[in-house]
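See structure below.
Each chain you see keeps its place in the complex, though not every chain is here.
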């Protein structure tokens, strides 16, 4: 089988480089185009990264990609992975879809569009059907699939597993989000060192709507939101990679903690059933230690090697006043960023949409 | 008026040094005794601190106290401020009370004892009456008054103001706690740098019980707990001083955000009415910026100079799904530690219990 030709948009940014990392030696996809902002046109990726202050992935890049030229965006590839900043991504992604490209994007621009799904393959693979209602799909075969916001992603699979098993009524979530979530240069160091910033623009609103959209359904051409409520408080902490999130859950049923733990540990989704290349064998890992999950230990959870950073880790399961409490941890630029979209494209391929 | 003679217990520790800082040039109290662990006996405070790795307050210490000898605990003073670790404090504090000393302690050992109050003067000054039911009070005049756990303290005054005005049903709180809360040496740096540890031993249990005790009443010789529920998730972040806490509040009434803000800003308690020396003029400060409170800016809130670090700062007041959301910030070793007990002693003095 020859590989499917893919392009990376925003290739010089933090998410773009994570796309490149996830796509190196990918069994199904092969990078054929690198796109970035205009001032990088015609330059080799390796040279552009060399003059930046922050080659985030430095060492991991293979020679072939390092020497590729950054080009004007072409519409010849079958797939475009988009790491373009959300405020710029919208029109470019639309044009590509109109030209017949399948766009898998980390940008938030289209997440709330009528027939554009926010997909986490373990959670809502069926919502992928919505792309058939995007006008471009019938015209050119192009479409847009988004991955969720990084904080929403970090708890979506556990919430989905719990919702299915025990019914979810309310979610109280506070985030301890990593600096890499703001890109580069992102957060000034004087705001980060020895400090916490209790504000991330639009993050709480995203969490309060995206989760309900994802855990809902797509029926009769419309997204029906799930009925539970989310109350989110979001803050930035001086951690490089990996979002930690505290949870208080209000459930319909009252399982024991052992039942809850078994539900999470045993959860498997479409990616696991289909054996998608970037799918972690166990998508939700439950830690039983007193003091886990922690960013330094658990951000990169996930096996096999290709799925490093793609599992979600849950710990400190407790009960209090009829509620359930826990901490969740996930990698914000892998599972919650580029890795999410790569997995979405793998799902599309495995289910014949690509 | 001659000053009241006081002793500091645990004088070489982090809280002990904060006691010394709060008591320097105090208008009512004068340090006459310094006590610490046995190995420091007979040494000058300044010399003991010199051989430690961490003279936390270094520069602020006045000459007279620096040259005082650390002594065996004597029972001659009227007041003992206790910064002894909780696992050691219990018996010592009991003995002192039996000997007629008024003990104001940061240790948790006696917080749940039958007639021992946890006092925050802005919140529950009336519970100070419970000390009259401590057996030692009638025998020798000695008694024990505790200050609350640092995380509970940081939100007690705002919750009290809100409870009085609008009725409080449920509190969902997640903490972003500073490293100094664990004392010295405390948290290993490899656990702290670029990391968050989602566990602080017994902290969540303390928050879920202490707040209800404090916001309740003392009647007929018993503490009656307040009726609202607290669900707490506690985590340690790489911040030196100042606990940040995210809040979701379930209230009986539904004030506007302006009404809520006015309620907090306008709140005054006994310390303000009595003009206690360490009382902040405005005990709850509401910030209207997008991204406050933050440890680096707001931990030391409180005026005048003697009350630095004694105010609580609230910000990001929002509504969501019928709940109210906010972030609160307070200094964990000043208002939430030594400063809390100094203010308690000031209340005792001003109300004739001392």
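Per-chain residue numbering starts at 1, and chain names A and B are given in the order in which the chains are listed.
As a convention for this text, contacts are C-beta pairs under 8 Å (C-beta built on N, C-alpha and C of every residue); 3 or more make two chains touch, one makes a residue touch a chain.
Here the structure is a predicted model, which means the values were calculated and not measured.
Colleague: Taking the 2 visible copies as a start, how many copies are in the full assembly?
Modeller: Full complex, one repeated sequence, 4 copies overall.
Simple rule for what comes next: only the chains that are shown with their structure count from here on.
Colleague: So how far apart, in whole Å, are chain A and chain B when each is placed at the average of its C-alpha atoms?
Modeller: 42
Colleague: Per the contact definition, I'd like the list of chain A residues that touch chain B in the complex.
Modeller: For this pair, the touching residues of chain A are 172, 174, 176, 191, 194-199, 204, 208, 229-233, 235, 237-240, 244, 246-248, 290-296, 315-316, 318, 320-321, 323, 325, 327.
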